[in-house]
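A protein chain is absent from this complex, but the other protein chains hold their places.
Right after this comes chain A.
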Amino acid sequence: MTTTATVRPGDPARPGDPTAVGHGAELSAAELAAVRADFPLLGRTVRGGRPLVYLDSAATSQKPQVVLDTEVDFYEQRNAAVHRGAHQLAEEATIAFEDARASLAAFVGADPGEIVWTPGATSAINLVAYAMSNATLGRGGVEARRFALGAGDEIVVTEAEHHANLVPWQELCARTGATLRWIPVGDDGRLDLSDLDSIVTERTRVLAFGHVSNVTGAVAPVARLVAAARRVGALTVLDACQSVPHLPVDLHALGVDFAAFSGHKMLGPTGVGALYGRRELLEAMPPVTTGGSMVEVVTMEATTYAPPPQRFEAGTQMVAQAVGLGVAADYLGELGMGAVAAHEVLLAEELLRIGEIPGVRVIGPSNVGVGPGGLPDRLAVVSFVVDGVHAHDVGQVLDDRGIAVRVGHHCAQPLHRRFGIAATARASASVYTTTDEVGAFREALAGVRAFFSVN
């Protein structure tokens, strides 16, 4: 690390604590070995017997045995419909489901009632956007008016967004007559806040932004953006997909109004994620998906709705996955997110050394500094281009060496267009990634241009 961060070891007793990170706080070699042993998939080989080097955790993470076992155990021992049924199994399933919500809430610094289960981050963001649509149509009564939009209103996003935090807002604008504006990205891959005050104005109703870019790894200045939104009374929506698995995240402390994240990126199952909403906002927000389980009183004429979070959880939920996600959160919490983040700072620094390879250019910040709260200002997600070799071809050569990276635009076309490139290759780490793996990646990458006889 290029700066001197406060060194405090991760404290497993306080998951979600924004513990400052720095060298010395990271996982020990023995701890890391123990972590890796928890992930059965990491032991497999690929492409003719090569050990797998999985550097695609930003797309989806691998899962520890305890998460897999939890899902199996749920089906073997507790499977029943939750929140209905008068039998013991239903009771046990409901307890497991709600305990998982409590675990996840504690992990991200929220109250359980502020966590709505969704199939993932994409659904969570769409939930907010469609609730605002419904409010615009007059649904939800007077309390929901604060979510109504119209001509003259503006929604602000950033040029760095994943399509999941861009397209729903474009669509919401199209449905309501609001206008989409965005904060640009500078050459360094960080948000360019120089015109912030003329972008976030009295007309701004929503400010939606990613906590950590899934392309550049840059950590957004959340406090500054939240302050800008608050000054004008705009709602903030944080896409926390790439932060929650890698940093201590305390949503109450960050002060955002909504946040979305996916279970599958944080060692949990696919098919489950969460929307966080401040209690007061969720209470005022009209439902989106309607049907069973989200109602109070239903007559043939009209229906009243359950309080949050059930109001937003219509139909049978992904119970086994939710229970698995609760355990994934506990798993990370026990490692301590301070230690996880410190480990990943090391990995980010090791990954960034690819910038020393001739012809390799990193898209995004080229070093790891210390941001607010002593946390790193960029994470171990490193996108890059290789002069004269297309990203797809880079990925293919790495794959042949057993190294899994992602290639393409990573669901962030505007950001790629900003840098004048169609595609990048991306290496991303997680808590189980080792510096040896990153070394193997660098070595393989160094051979790519020779393979294609580019010099």
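Just a few scattered comments:
The working rule: contacts are C-beta pairs under 8 Å (C-beta built on N, C-alpha and C of every residue); 3 or more make two chains touch, one makes a residue touch a chain; residues count from 1.
Here, contacts and distances are computed from a predicted model.
Note on the omitted subunit: UniProt lists it as "SUF system NifU family Fe-S cluster assembly protein", one of the names in "ABC transporter ATP-binding protein", "Thiamine/molybdopterin biosynthesis protein MoeB", "NADPH-dependent 2,4-dienoyl-CoA reductase, sulfur reductase" or "SUF system NifU family Fe-S cluster assembly protein". Annotation: of A:170, A:413 or A:435, A:413 touches the absent chain (contact as defined above).
Remark: the residues of chain A touching the chain excluded from display are 47-48, 389-393, 396-397, 400, 407-409, 413, 416, 422-423, 451-453.
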